[in-house]
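Mind having a look at this structure? Questions to follow.
Of the protein chains in this complex, all but one are displayed in their positions.
This part shows chain A:
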Amino acid sequence: MPSTPPTLGDFTVLPISIPPLPSFPKPTTHYLYLRRNTPKIPTPTDSRSLFLTNCPVDSTDIHLRSLFASLVGPGRFESATFEDERKDTAHKLSPLDAAVPVNAVHLLRAHGSTKKRKREEEEDAERSKEDEAARLPSTWTRPLRRSGSTAVVLLADEKSVEQVLKACAKASKTKKYPEWGAGVADKVPALGSVWVKQHNRLCYPDPATLQQAVDAFSAVFARREKEAAEISKRLRNEPDEDGFVTVTRGGRNAPASRSEAEEARKKMIERAEKKRQEMEGLYRFQLREKQKEEQEELLMRFEDDRKKLEAMRMKRGKFVPEA
């Protein structure tokens, strides 16, 4: 094995030795790359967090905790956030964000926010509670990480960051690589058949739990719908700073369903189409023009065929009968 460089670019390399398995009886080495976390939008905890890339696919909080414990002793590791769990990634939507009526998205974004900002903090707590309630149960006991993905590890203090990076360098120098998953076997859910079976079982959650999640969602959704309705009602009567009154959907009564409107439009188009068809071929010049068009198209296609043939000729052997 070639000796590993302690750093690569601004990353510190941490080799991890992976114990062999009966199905692949060969010890391997995995390389974790660490550096100080410097996100584009700074957060208060940046100074005591580390950015990891190339995490093993079976990483868990517990794995990393044990790994860091073996490097700098226990108690320094606070938490880990994996790539797919980060809030800023647009991949996951919380059910609360989704629980917005389509027609009210813009309204709420534009006009609902002013009200919200005032009580942001108290709402935050409530929000996460609601979110939790509306979330559907997970179907996996243990999520996997995409190969080569990243994580952010939060440590106890700034000093620990320094220590960890030093310990990494030392590990690669002395070739005493920490072992992956040492002593965590009992603490994390198993993989393999148990994991697959548990998935199958978790796919069929208790109906009552499911019902609760749906209800929680509906409650939020109904509230938002009501909010939106109120806002739109308010807007209809209130001129804005420039003195304009926003035109909102719906008359005095409830706003018309958009699907109904679409249906009506479809019908109208159909009617127009029918009328147009009836008028076609009424006059002689129309017929003549149509014929002319058809002929032109024929000609064009004939030329097309010729071109295609030319292309086919390029691919040799197309015209030789098979032996």
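Convention: a residue touches a chain if its C-beta (ideal position, glycine included) is under 8 Å from a C-beta of that chain, and two chains touch if they have at least 3 such contacts; residues count from 1.
Operating definition for what follows: contacts and distances are computed from a predicted model.
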item: The complex's invisible chain, by UniProt name, from "Ras-related protein Rab-2A", "RuvB-like helicase", "U3 small nucleolar RNA-associated protein 22" or "Phosphatidylinositol-glycan biosynthesis class F protein"; value: "U3 small nucleolar RNA-associated protein 22"
item: Which residue of A:147, A:174 or A:277 touches the chain not shown here; value: A:147
item: Positions on chain A where the hidden chain makes contact; value: 2, 4-5, 8-11, 13, 18, 20-24, 26, 28-31, 33, 51, 53-54, 56-58, 83, 90-93, 95, 97-103, 136-137, 139, 144-150, 189-205, 207, 210-211, 214, 217-218, 221, 225, 257-260, 262, 295, 298-299, 301-303, 305-306, 308-309, 311-313, 315, 318-323
